[in-house]
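Omission of a single protein chain aside, the complex is shown with its protein chains in their original locations.
Moving on to chain A:
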């Protein structure tokens, strides 16, 4: 169970008080109607799943109910930084891991 520092309450609290809300910094397109189905679909449905540092959105659900950001290593679960909404991360995310099946699917496509 994680020990998480709430940047608003300025205290370390147990993970039970928090709720993970997925990938951080997904910005809503300002003009959704101008986007293609594919571009809009990327925004709505597609999320990163890196091995390593990941920017995440969390909420202090049973505390101040504020949302904040966390850079967390998805392999070691180490929390690298916590920052408030409106701030930018100092730690970069892990490079995308190439999906080993990508190659497989392209091979299949060639066979067809």
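Methods note: a contact is a pair of C-beta atoms (placed from the backbone, for glycine too) under 8 Å apart; a residue touches a chain by one contact, two chains touch by 3 or more; residues count from 1.
Everything below uses one rule, namely that contacts and distances are computed from a predicted model.
Trainee: Leaving aside the chains you can see, what is the UniProt protein name of the one that's missing? Options: "Sarcosine oxidase subunit alpha", "Glutathione import ATP-binding protein GsiA", "Branched-chain amino acid ABC transporter permease" or "Metal-dependent hydrolase of the TIM-barrel fold protein".
Mentor: "Sarcosine oxidase subunit alpha"
Trainee: Could you please point out the chain A residues that touch the chain left off the display?
Mentor: Chain A touches the missing chain through residues 1-3, 14, 19, 21, 27-28, 31-33, 35, 37, 40-41, 43-45, 57, 59, 61, 65-67, 75-77, 79, 85-86.
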